[in-house]
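Sharing a structure here in structure tokens format.
Here is chain A:
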Amino acid sequence: MTDAAQTARRARGATWLAALTDERARVEGYPASVQVVDAALGERAARYIAVVADADNRFVRARGGEVGLLEGWTLARAVTDAIAADAKRADKRAIVAVIDVPSQAYGRTEEAFGIHQALAAAAESYASAREAGHPVIGLIVGKAMSGAFLAHGYQANRLIALDDAGVQVHAMGKQAAARITQRSVEGVEKLAETITPMAYDIASFAKLGLLFARLGVDDADAPTADDIESVRACLSQALADIGDSRDLSSRLNADGRSASVTVRERLRAQWTG
Partner candidate 1 sequence: MDSAQLLERESFVEKGARERVRRLLDANSMRELLDPFERLRSPWLAMQDIVTQADDGVVIARGTIDGVSVVIAAIEPAFQGGSMGEVGGAKIAGALELALEDARTGTPVVPVLLLETGGVRLQEANCGLAAIAEIHAAIVALRDYVPVIGVITGPVGCFGGMSIAAGLCSQLIVTREARLGLNGPQVIEQEAGVDEFDSRDRPLIWGLTGGEQREATGFVETRCDDDSAALAAAVAEAVKAPPGPLARTQSIDRSLGRLAAIDPSKRMEPADVRDVFAAQR
Partner candidate 2 sequence: MQTLSLDYPAGAPAACRALAGVVGSGDLEVLLEPGEAGRSTVAINTSVDGVNEIWTAVIDRIFADDSQPAVALEINDFGATPAVVRLRIAQALEIAHTAGARTDG
């Protein structure tokens, strides 16, 4: 991939955030790596949030759009601010996590200062928003990887992914996965052909039944007007589908994760003994 293509791909979170909010001004008071915009989603008020690359991030290990200490706590700030602002409103704003995060930040300072706790704060804020009645939607426009995705988007009521080669959901990058399972990258890719949860591509991820929608677009790096309209329409459909629900039960599909469904059925049968 060319440098320009890489840069374009790396900027997807920021690009889509701007596109979906008609380039509205960001909410002030948040660092450059966490962009927050309040804008409508159809008829509804919404807060859009993206974690983006910041070449000047004080935390060197989080300059490429990774979710690090600052990003974790800032996500928690951005979401809890929205919860507090709407506390007395019946109609809570929607929260849209625009997701393109290559990983969590890896570093000594990160571990020393409890990055696990920063990401927990972020995950909790999204979960709390959902529990309080804010419809939360995760829109995957690029990478949604491991701890970063757990913190930013995986607590959403509904998940939407663009259908594009640059969209990947996984627990670990291919290189690292290859090292840990003692295979080559080709070996990991080969395994992924038959082991659906090990695959990196979004079509395979969709088979697990976790997505509300997988949406084809003309240009995921530089969305056209049609692309933006179609994503907006999908976000509205997701909103309608959420209705008053506040949990993650829509992710449980016997077609996608049959063992997950069976385990829960058998637990329920044995629960009261």
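Throughout what follows, a residue touches a chain if its C-beta (ideal position, glycine included) is under 8 Å from a C-beta of that chain, and two chains touch if they have at least 3 such contacts; residues count from 1.
For anyone wondering why these and not others, all candidates are chains of the complex that A comes from, given by their letters.
Predicted, not measured: the structure shown is a model, and the values here were computed from it.
Between chain A and the candidates 1 or 2, a touch occurs in this complex only for 1. Chain A meets candidate 1 in the complex at residues 58-61, 69-70, 73-74, 76-77, 80, 104, 106-121, 123-124, 127-128, 130-131, 146-147, 149-151, 154-155, 169-172, 176-177, 179-181, 191, 194-199, 205, 208, 210, 247-248, 251, 257, 259-260, 262-264, 266-268, 270-271, 273.
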